[in-house]
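Every protein chain of the complex appears in place save one, which is left out.
We just call them A, B and C in the order they show up, numbering each chain from 1.
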Amino acid sequence: MADPAPASGRLRARLYSIVFHADDPLGKAFDVALIFAIVASVVVVMLESVASVQARIAGGLRIAEWVFTILFTIEYLLRLRLVERKRDYALSFFGIVDLLSVLPTYISLFVAGAQALLVVRILRVLRIFRVLKLAHYVNEAESLGRALAASKRKILVFIFVVLTIVTVMGSMMYVIEGGENGFTSIPQSVYWAVVTLSTVGFGDIYPVTPLGKALASVIIMMGYGIIAVPTGIVTVELNREREHEEAARRHEECPRCGLGEHDADARFCKRCGTSIMRATPEASGETAPESGARVAAPSSA
Amino acid sequence: MADPAPASGRLRARLYSIVFHADDPLGKAFDVALIFAIVASVVVVMLESVASVQARIAGGLRIAEWVFTILFTIEYLLRLRLVERKRDYALSFFGIVDLLSVLPTYISLFVAGAQALLVVRILRVLRIFRVLKLAHYVNEAESLGRALAASKRKILVFIFVVLTIVTVMGSMMYVIEGGENGFTSIPQSVYWAVVTLSTVGFGDIYPVTPLGKALASVIIMMGYGIIAVPTGIVTVELNREREHEEAARRHEECPRCGLGEHDADARFCKRCGTSIMRATPEASGETAPESGARVAAPSSA
Amino acid sequence: MADPAPASGRLRARLYSIVFHADDPLGKAFDVALIFAIVASVVVVMLESVASVQARIAGGLRIAEWVFTILFTIEYLLRLRLVERKRDYALSFFGIVDLLSVLPTYISLFVAGAQALLVVRILRVLRIFRVLKLAHYVNEAESLGRALAASKRKILVFIFVVLTIVTVMGSMMYVIEGGENGFTSIPQSVYWAVVTLSTVGFGDIYPVTPLGKALASVIIMMGYGIIAVPTGIVTVELNREREHEEAARRHEECPRCGLGEHDADARFCKRCGTSIMRATPEASGETAPESGARVAAPSSA
Partner (left out) sequence: MADPAPASGRLRARLYSIVFHADDPLGKAFDVALIFAIVASVVVVMLESVASVQARIAGGLRIAEWVFTILFTIEYLLRLRLVERKRDYALSFFGIVDLLSVLPTYISLFVAGAQALLVVRILRVLRIFRVLKLAHYVNEAESLGRALAASKRKILVFIFVVLTIVTVMGSMMYVIEGGENGFTSIPQSVYWAVVTLSTVGFGDIYPVTPLGKALASVIIMMGYGIIAVPTGIVTVELNREREHEEAARRHEECPRCGLGEHDADARFCKRCGTSIMRATPEASGETAPESGARVAAPSSA
């Protein structure tokens, strides 16, 4: 009791490391436990909505729900206590998700029959992303994300073209088929065009007249080409990503002195002058670099 | 009143800049306002077709429609007034779309119950493309368009093969299943084959006999391969596009003197003689080794 | 009448050129007329199967059918007369298709109600491929065909994996769902698995039990990955095709003397010795060739 403040300071630093860091052993255990708790609590929320399950084990589900709610509340308060900028955390995306994960259960104590409100707890699933963010999966997610971000403009143009097609085609089907065949309004027909062009095809609405079927066939043939576009865009971007990764890896280590992290446009190791292009063949399976090494070799003779 | 003509001339030039140019500040505002008006007017046309909405706010929709019609009419007359070649504009794609966007509303004053005619106004959605044409999205659209145009012949061959498959397969299903199972005629069966091969699968018609189901399975397995072809074509073309873009960008600016727009096959800046290949490694991550070769070559001289 | 044989020989050669060559002007007209006749006759066969159309214009359709049948018969006999190896033609793919295109109509004169037989005439659609074969579209078709042929083995492995998955998954669904939910037998359940895995999803059969729905979700998630495989295979092969085409084009013409058609691995024009690699940058947008040209340039100094 001679030095309580530093001890609490050390405890606090320890707790911070456990809660916020994935490389801390206890922190890793905390993350794994958290993922399990999140998944289990999401399953509980799902099961609560199933009438037959609810009828049998309503009590068990309620107890489980309260256990998870209290655990998540403690976690939320702990995070709020440990972070420096409490306001920033509380208003951050994950801060709001954390709050929405527990709030509905408390409100349900006072407000009865708030089914829609309780569903909000399903957002707990988003909390898994925070744990993944700490883990090494972030690279992969970032790679996918960058690929999508890089082609944002192409995707916007694509979406706009699709929206135009479904609007015009849906309106044509509305005129051709009419309300008696399920095409009761333009929005309804546009919805049908979206479902058809994307090859989902529920079958709740479908053309009945020969002309409608002919136009539907045309829309479907267009869908062939259209579904190819996002795939092409994403593939090209992922390929570019791969090439960049390989190029980056290529410069990682000097083959003679082992120096890594050269500039992206460096051609020789900045410490020992060795060509750092030689590392390429293994990395990418392309023979391009050989020409560099090959020509350089005679010049040194 | 001393110099009315030049003043009107200046006004006209100003108006022309606002209406036809996106880089003019007021012109940009005009474009944004136009897009909002177009989207809002399309929503009005859509809502008019929904019986329940129509019942409640028919008056509001009619007023909104007339406001948009009058605005678009003014815009149309303005464009017609401002352009040099009035005839060319009136007969151009967008000239016709502009006219079709307003005409049905006026006609509906004289001809009652022209529902199909009013739907023509949905073509207003196409007018957004004119605004986009002015903006920087045109590059992206052109890139997609060029990719599709470049593989036009491959796509035609593909479409013809698909049409042959659905014709032959549809006819076989017509013989196998017959009218009692929904395959009432060859065109109907071909329509089913289109819906199936494209993986839309409405479910309004489906095989019932074992032999029909077996053939349907074969068609579906073929669909696997077939849906891959347009995707492959578009991806390859988009990749080619990307390579061209990167090659073009590569030559954009000399790293020393900043001179841009070198010939596609230029190897040294034509003004200052600096190698303009240095920009390559970052751009594509592929040709890096050549730069090594280039530097090595002079060293042997 | 002095020289009848040579005249008939010349006529025969002329006819041969018209019927078999696309570059002959009259031959081109013959091809276009043939395509129109084929498409029209296929439309007639289709319309004949539509009860409502048949009821109204049965007479017109019958006359049209006989006109086409007689025309195609004349064409068939002409081809048989003109070719050297009559037996080879008669037993070739197109020879059989030509015969099957006219035979059913003649047989229907003697055998009544041979509906299934009349459908055989739909095979006329295949005859269009012969015309295309003469045109320049054959390159595109061959390119697509080669891409598919090159990945034949990968596709076979893929199809076998898919068949295994649908067999095992279909059997599991048969046990889980049972006959009362539409999964009446293993073949039926396998058919459902094919329809689901391919994302067609007719909806004629669908899981009803929670366990069945869970397993269906797993199958669908597998379908995501599986549908990606043929697309990936075809894309990679089409890309390889493109690279080969570009490489071939690269060697097409010597930039100095204009000599074309060098060997695929030729590095210098065999007539004048100019490096024929210089043509590459424009062709592929890759800068690789520069290194060759670049290094060569100093050597000539």
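The definition used in the following text is that a residue touches a chain if its C-beta (ideal position, glycine included) is under 8 Å from a C-beta of that chain, and two chains touch if they have at least 3 such contacts.
It should be emphasised that the depicted structure is a prediction, and the values quoted were computed from it without experimental measurement.
When the omitted chain is restored, the residue from B:G27, B:G95 or B:G203 that touches it is B:G203.
Residue A:L132 is the one among A:L132, A:A150 or A:V208 that touches the chain missing from this view. Between the chain not shown and the residues C:S8, C:S52 or C:S217, the one that touches is C:S217. Counting over the whole complex, chain B has residues 199, 201-203, 231, 235, 293, 300 touching the chain that is not drawn. By the touch rule set out above, chain C reaches the unshown chain at residues 153-154, 156-158, 160-161, 163-164, 167-168, 171-172, 174-175, 184-188, 190, 196, 199-203, 206, 210, 213-214, 216-217, 220-221, 223-225, 227-229, 231-233, 235-236, 239-240, 243-244, 246-248, 250, 264-265, 267, 275, 277, 280, 286, 288-296, 298-299. Residue-level contact of chain A with the missing chain is found at 42, 45-47, 49-51, 115-116, 119, 122-123, 125-126, 128-129, 132, 137, 140-141, 143-144, 147-148, 155, 159, 162, 187-188, 191, 194-195, 198-204, 227, 230-231, 233-235, 237-239, 242, 278, 281-282, 284-288, 290-291, 293-295, 298.
In this section, only the chains that are shown with their structure count from here on.
Think of chain A turning onto chain C: fitted on CA atoms, that turn is 180 degrees, to the nearest 5. Separating the centre of chain B from that of chain C, both taken as means of CA atoms, is a distance of 28 Å. Separation between the centroids of chain A and chain C, computed from CA atoms only, is 40 Å. Chain contacts: chain B has residues 187-188, 199-203, 227, 231, 233, 235, 239, 286-287, 290, 293, 297 touching two or more partner chains.
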